[in-house]
Structures are given as structure tokens and as C-alpha cells.
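The structure under discussion appears below in the form of C-alpha cells.
Every protein chain but one is kept in place in this view of the complex.
Our next item is subunit A:
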Amino acid sequence: MSVCTTAPSATAPDIIRQRGQREVFCGLTGIVWLHRRIQDAFFLVVGSRTCAHLVQSAAGVMIFAEPRFATAIIEERDLAGRADLDDELDRVVTRLIERRPDIKLLFLVGSCPSEVIKLDLTRAAARLDERFGRLPRILAYSGSGIETTFTEGEDACLEALVPTLADAGSTTSLMVVGAVADIVEDQFRRLFTAIGIERVDFLPARHAGAMPAVGPHTKFILAQPFLAATARALHERGARRIAAPYPLGAEGTRLWIEAAAAAFGIDPARTESVLALPARRATESLAAVRAKLAGRKIFFFPDSQLEIPLARFLARECGVELVEVGTPFLHRDLMDAELALLPFATQLSEGQDVERQLDRCRAEQPDLVICGLGLANPLEAEGIATKWSIELVFSPIHGFEQAADLANLFARPLARRALLSV
């Protein structure tokens, strides 16, 4: 494996840290993919009409496939103290559970309004959990914009799940943490099994009743980079994290699996024999896409915390040139392994002042900009090709078999520009 080298005189640029308008989603948006992942969970946002409007705007047409999320909209009488908030919440939850008796896990999701009025949803969840005899289980977390950015909603959700996980006792297991597509989970499970790791669990599991147990003999590995709070909570339950880059691209997936294998004392030769075929397949598939991406200048606006691993994949496996890699937050300890692989002189930015970042972006005239839906069409109209970032959290992108698909997500807007004469 080649290691990126730069001229000896080069120094890494300082990280740009700016505060100002942030063009990002709040953590409530996590509901949109989490409810597809945990198939018997329901997400009840306690918030305002804005929250309901946000979730339905983000969910698009998906909302009508018998959605497993809703909003309890706080009204004037709730704020004026004419209605007891606890009673109101109980009434709404009772109505919901009557309507959807199939629900096994109910999340009360905090929002900016509920946080600001200091509505204690954790206590409410505990009270209701008791009252309904733990069917469904009722938990709470915050997806508010003041606390969480986009994918951090998943982090808060999984953090809330951790205390409810059963005690694994002396059982040794590998826990893969972070919602990935079902097909990706199955691929990972097959690889780990072939390597010889006996017990592999995924958090979250597909069903409320199938959540993994945790204990001092649990080793966990993050499949997603935005899970700092969940990692901390698992650590408190005695589990230990396996540090690794994230399983994006052929290289990232290989290093990720090798890190897990090493933590379980697997003979490297055995790991290699299992990984050789899918890794070769991934590399071969990537070769065609690489030609379309090599040498292109790419600019990342902050969105999901996936930006650094994606940038690493694009730079090392697709040959792109990174102009600026923005991330909403940079968790140093969770990103160490990734940062070590990034080209040395990569300009990173943490946080956002969107107008100034747009100025920098326009000045650089990148070949492709990764950004949110609020910025994409306006940048296209200015003549700058874009790839909308939210697709990266909805599509299966992890693992060997998806490496070329992932690269294609970036290549397609460029191909389209070349194709159209309008």
C-alpha cells in the first residue's frame, strides 16, 4: 500500500475554524434513516411546527410508506402553562401507542424548543416506560439543532440505547457500531465470520428485541465517524474501541477489517486469504471510475463528519486533489487513523461561516463541490458542479463491494456535465 508523500518543505495548513451561519441540518434528520434501520422503532419528535416541517422536507416522499415518525407539536397553551406538559405528552404517547401497537421501541426526540423550555424528556421517557410495562421500550435523546448537527442525531440515539443493552458477562464479541445498509451489514458479517471472529453484533440491530449485549469483553469498532458519544457510553459499559480508519473504499475497508482481526488475535495470513478476493474486486471496479476522477479538484462543505474519510478515499484511491475538506466537528481521537492517511497538505476546516466559505470556494473554482441541497443548485447556476451530500448517508457506500458505487456518486455529476449540451 502506498503512503502519500509530499515535498519535505511543505507544512500542513492550519485548520480553518470559523463561526457564523451554518448551512447544516439538525440531528432530527437522523430519524429519516434510523427509522428505516430499526424496523420496529417509532420516533416521536417533541417540538414545533418547524421540526415537523423539517422532518417531512428531509423525508420527501418516504413519509407516506406508513411512516414511523411523527411530531408532538408544542402549542401556545403548552407554553403559557395552561396545559401541563407532562399530561399532554402522556396523552399524545398513549394515543400513538394505541394507534401503533406493533411498535416495540419508542424514542422521544428532543428539539430546540423542548430543550429551551427545559422539558425533561429523559424523565418523561422513564415515567412512560414504567407505565407501559416496557412494551414498547420508551427512550429519549436530543436531535435539536442547538445540540446536534445532522448525523450527530444518530450518535445521540445510539447513546440512549447503550444503557438498555443487556450485560454480555464474559462473552467475547465484536460490535460494529453505526447504522449501515442491510446489505452492507450482511457483507461485513460474512467477512468477519470467514476470518474467524465468532460473535459479531451490530448496533443498532434491525429489531428492538435483537439489540446486542455489551460488557468488558466486548470490542467495538465504529463503522461511522460521527459516534463520539456512543463510543463514550460503550466505554463506560466496559467495552473497548478498536481504532481504525472507516470502511470506505477498498483501502479503508481493508484497514478496518484488519484492525478488528488484529484485536481478536487472528493470524494475518488468514485475514489476507479472506480479504484478497473482495479487495481485488473492489480495486478492479474502482479502476474504471478512477479515470473519471483523477486530477479533479474537490471541495467539501461541512455536513456529516463523513467528509474526512470520503476525502481520504477520493484522494488515495481515486486520485482527486482536495481543495478544502470541511467538517462540522473534528473528533481528534476518532479521526486519528484517517488524518494519518490524508495527503499531508490538505486544508481542513471545522465549523462554518457559510458566506466566507462560499467566497473561498468560488475563488478556487473546484471541479466538484460536495454540499447540501440548499447550496447545490445555486452553485450549479454559477457554473460549479456539485454532488449533494445527503445521498451519502442514504446510500450503501461502506465495504468492498460498494467502493466503485461510492466513487460513481462523485463521478456521475461530472459525467452528466460532459454529456449535456443545454
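Please note the rule applied: contacts are C-beta pairs under 8 Å (C-beta built on N, C-alpha and C of every residue); 3 or more make two chains touch, one makes a residue touch a chain; residues count from 1.
Following the convention adopted for this analysis, contacts and distances are computed from a predicted model.
This complex has a chain not shown, and the name its UniProt record holds, of "Sulfurtransferase TusE", "Electron transfer flavoprotein subunit alpha", "3-methyl-2-oxobutanoate dehydrogenase (2-methylpropanoyl-transferring)" or "Light-independent protochlorophyllide reductase subunit B", is "Light-independent protochlorophyllide reductase subunit B". Of the listed residues A:S144, A:T271 or A:T346, the one in contact with the hidden chain in the full complex is A:S144. Touch with the chain that is not drawn comes from one residue among A:I38, A:A58, A:A239 or A:L293, which is A:A58.
Of the options A:E130, A:E284 or A:E391, the residue whose C-beta touches the omitted chain is A:E284. Checked against the hidden chain, the listed residues A:D182, A:E258 or A:E272 yield one contact partner: A:D182.
Residues touching the missing chain, restricted to subunit A, are 20-29, 46, 48-50, 52-54, 56-58, 60-61, 63-64, 67, 70-76, 78-79, 83, 85, 88-89, 91-92, 95-96, 112-113, 115-117, 144-147, 149, 182-183, 186, 190, 277-278, 281-282, 284-285, 287-289, 355, 372-378, 380-381, 401, 404 (touch as defined at the top).
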